[in-house]
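One chain of protein is taken out of this complex; the other chains stay put.
Chain IDs A and B follow the sequence of writing; residue 1 opens each chain.
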Amino acid sequence: MNTELIGVIATFIITIVIAIPFGKYIVKVFKGEKTILDFLIPVEKTIFRLCGIDSTKQMNWKQHLIALLSINILWFVYAFIMLLTQGSLFLNPDGNPSMSPDLSFNTAISFVVNCNLQHYSGETGLTYLTQLAVIAFLQFVSAATGIAALIVVFNAMKEKTTEGLGNFFDMFLKSITRILLPVSSIIALILVFNGTPASFAGKDTIHTLQGDTVQVSRGPAAGMIGIKHLGTNGGGWFGANSAHPLENPNYLTNMVEMIAQVLIPLALIFALGFYLNRKKMAYVIFGVMTIGMISFLIPTMIAETSGNPAITKMGIDQSGGSMEGKEVRFGASASAYWSVLTTIISTGSVNSMHDSSMPVSGTMQLLGMMTNAFYGGCGVGILNYYIFMIIAVFISGLMVGRTPEFLGRKIEAREMKIATMIALLHPFLILVGTAISSYMYTKDPSVGWLNNPGYHGFSEMLYEYTSSAANNGSGFEGLGDNNWFWNITTGFVLIIGRFLPIIGPVAIAGILARKKFIPESAGTLRTDTGTFGIMTYAVIMIIAALAFFPALVLGPLAEYFTLYHH
Amino acid sequence: MKTYILPSLKLSGILLIICSALYPLFIAAMALVAPGGGNGKKVFENDQVVGYDNIGQKFTNDDYFQGRPSAVNYNAAGSAGSNKGGSNSDYLTIVQARIDTFLVHNPGIKKSTIPSDLVTASGSGLDPHISVKGANIQVPRIAKLRKREEEVLYSLVKKCTEHPLLGVFGPERVNVLKLNLALNAL
Partner (left out) sequence: MTPSQNKSLFQKELISEAFIQSFIKLNPKQMIKNPVMFTVEIGTCVMLYVCISILFNNNGSQGSLTYNVVVFFVLLLTLLFANFAEAIAEARGKAQAESLRKTREETPAKKVVDPNKMDSDHLEIIPSSQLKKNDLFFCIEGDTIPTDGEIIHGLATIDESAITGESAPVIREAGGDKSSVTGGTKVLSDRIIVKVTTEPGESFLDKMIALVEGASRQKTPNEIALTILLAGFTLVFIIVCVTLKPFADYANTPITIAALISLFVCLIPTTIGGLLSAIGIAGMDRALRANVITKSGKAVETAGDIDVLLLDKTGTITIGNRKATHFYPAHGIGEKQFIKACALSSISDETPEGKSIIELSGFSKSEFETEDPQFIKFTAETRSSGIDYEAGKIRIRKGASDSIKKLCEKAGNNFPGEIAERVKLISSNGGTPLVVCENEKVIGVIELQDIIKPGIRERFERLRKMGIKTVMVTGDNPLTAKFIAEKAGVDDFIAEAKPEDKMNYIKNEQQQGKLVAMMGDGTNDAPALAQADVGVAMNSGTQAAKEAGNMVDLDNDPTKLIEIVEIGKQLLITRGTLTTFSIANDVAKYFAIVPALFITSIPALQGLNIMNLKTPESAILSAVIFNALIIPILIPLALRGVEYKPIGASALLRRNLIIYGLGGVIVPFIGIKLIDLAVGLFF
């Protein structure tokens, strides 16, 4: 076995080894049990006192959502104004300009919703102030929003009939103080000691060995890169994101960043098992998600390590894999693994350019975002999976001859209505968005959005909306997306694609929590079995993947067949 | 909704101070003891800064080992890949041209031994590395121009080869800047 493959497998195993105890730790945090960070309790209490928040007050699901939406609106307004005026604010050593209104709109939303779609390039599009006070700030709070929403659902899944599902602000603040800040500090320090800049000194000018004069962008990047991965945000300090040698200096940092981005999504799955004392269910969910991940990973690995057949035809040595858009220090395998991870969880950071991936890999990246439930984003991944579980429970409940029940609560028309709507939303946003842009482009190709012709150009548009709807943030970056059309349309897709999939599961869980709890009997369909896992997997693949089949055929699959069979 | 606005505002303000000021300052402070002091690791030749050890540089002269094609021409004020799709015919033409150019500059090299990383653009445009094959294949050219034994250069490449992490994780590669510095130092 080659060292590139071993590196990938080791990274995955290390992730699981860390994620299980970390999941236990998360449970302790939210159950209020003793943890090593309890010395922060006075700090948290002080913060709540200063804010006038009673953190012990229980909220029902509606109050949770109102609190969540209120604070998110505030962040959006703040971020929008900051980006619009950054050029004339302080901490701008490189003298970068303010953003246009449409770009500010898109960027503010993109970071509020944990997507981190970047229609700008970090080195020139932001100032140190906005990098830290807007981008990094939102990376913290948007991730904490996702975690808090998930804990609400966890509380609702408990075996008792209840209205009170915890306090939103309490769970939100603890997510930051106990989980995000400490762990991203560790990541940032590892990065710093491997060469990632952290100082406030601006651009450097150097004379190269060959005698050229080159400027080098730097900045206090390490801290942001820590939270960027840990919070499944993905928005990079530099334009090339984690392909940039300062953002991701070597194979060790690459492993750390890969582990960091999938750590919380994985830990939260295990946390579900510990929190509800349904460990078997957590393992089944983990199993299904891992099978989903691997089913995307294997084709990607094969495609990327085999190289571009069109280049093979030119007669050169492609044993190193398809290297366009990739970095030599990571190699084709680790880049392939990263591209799958970053699309199934909603990070969207990249260590290779997806636009230059092989068509099969592009298909898998798209499918990763279309399903959006294998591991998934920080907190929201399980929320998406929850919706699919509800649908799977409903169909399989019927199949065994019982009104469907999920964790002791009957699934009825109202819950199905919400679940169906949320499941429907994703294809709706992606397909309609891509349809409009295709129409616009066909009518007037002079808009010049596309960096590649033909099927691949279509994939660029499809990818952009898929990434927006999945709140992923990666892109086929060849797309010329910094213009009003893309900024505005993806902006709206981002908002809807973020908040409805949070509102839906929280509402369903909240409604179910109020229903009578029915203890399990021999006739109850257990949701912690392999069979049910397979059922859920089938539901995800059929709902999420099948709806996109025609679009995939016209994009990456047509490219694949053209490239490989002609 | 009103009841939550004011607390949210205050909470956001406090978190802004914690996450956007205290946190990066803490990291910056810790970075002072890191190599490069949080400004990135610099590389020197004769006490002159010649670059950052992991920011790739443009080498166009044939007597240097050359790095990979760059979509940003190794301008580290920005960074980007080519974002060309594998089936794009314009792109394939460019790759073909790079192969042809390489063969012109490296006569006697068999086309089938050219590794793909030498003719494809990196993701960041600043890739500091090339594959070991990519270094070795340039040895005959440089040996000829610098009038060195090929064997000496091959062992230099070997010496400059960065091994997989702990010997088992990740690819082998050669840092072009460091290799060229070593070449100059010969």
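The rule we apply is simple: a contact is a pair of C-beta atoms (placed from the backbone, for glycine too) under 8 Å apart; a residue touches a chain by one contact, two chains touch by 3 or more.
Quick caveat: nothing in here was measured; it's all calculated off a predicted structure.
Q: In the complete complex, the chain left out here touches which of the visible ones?
A: Looking at the entire complex, the absent chain's contacts are A.
Q: Check the options A:Lys280, A:Lys417 or A:Arg514 and report the residue that touches the missing chain.
A: Candidates A:Lys280, A:Lys417 or A:Arg514; residue touching the omitted chain: A:Lys417.
Q: For chain A, which residues touch the unseen chain?
A: Where chain A meets the chain not shown: residues 391, 394-403, 408, 411-413, 415-417, 420-421, 423-424, 427-428, 431-432, 434-436, 438-439, 441-442, 455, 458, 516-519, 521-526, 529, 531-532, 534-535, 538, 542-543, 546-547, 549-551, 553-554, 557-558, 561-562, 565-566.
Going forward, only the chains that are shown with their structure count from here on.
Q: Taking each chain's centre as its mean C-alpha position, how far apart are chain A and chain B in Å?
A: About 27 Å separates the centre of chain A from that of chain B.
Q: For the complex, give me every residue of chain B touching chain A.
A: Residues of chain B touching chain A: 1, 4-12, 14-16, 18-21, 23-24, 26-28, 30-31, 34-41, 45, 48-61, 64, 68, 74-92, 95-96, 99, 111-117, 119-131, 133-134, 162, 164-165, 167-173, 177, 180-181, 184.
Q: Please give the residue numbers of chain A that touch chain B in the complex, ascending.
A: By the definition above, chain A touches chain B via 3-4, 6-7, 10-11, 47, 50-53, 66-67, 69-71, 74-75, 78, 121, 123-124, 132-133, 136-137, 140-141, 169, 172-173, 176, 181, 184-185, 188-189, 192-193, 195-201, 203-204, 206-210, 212, 214-218, 220, 222-224, 226-227, 238-240, 243-246, 249-252, 254-255, 307-308, 310-311, 314-331, 334-335, 350-353, 355-359, 451-456, 459, 476-478, 559, 562-563.
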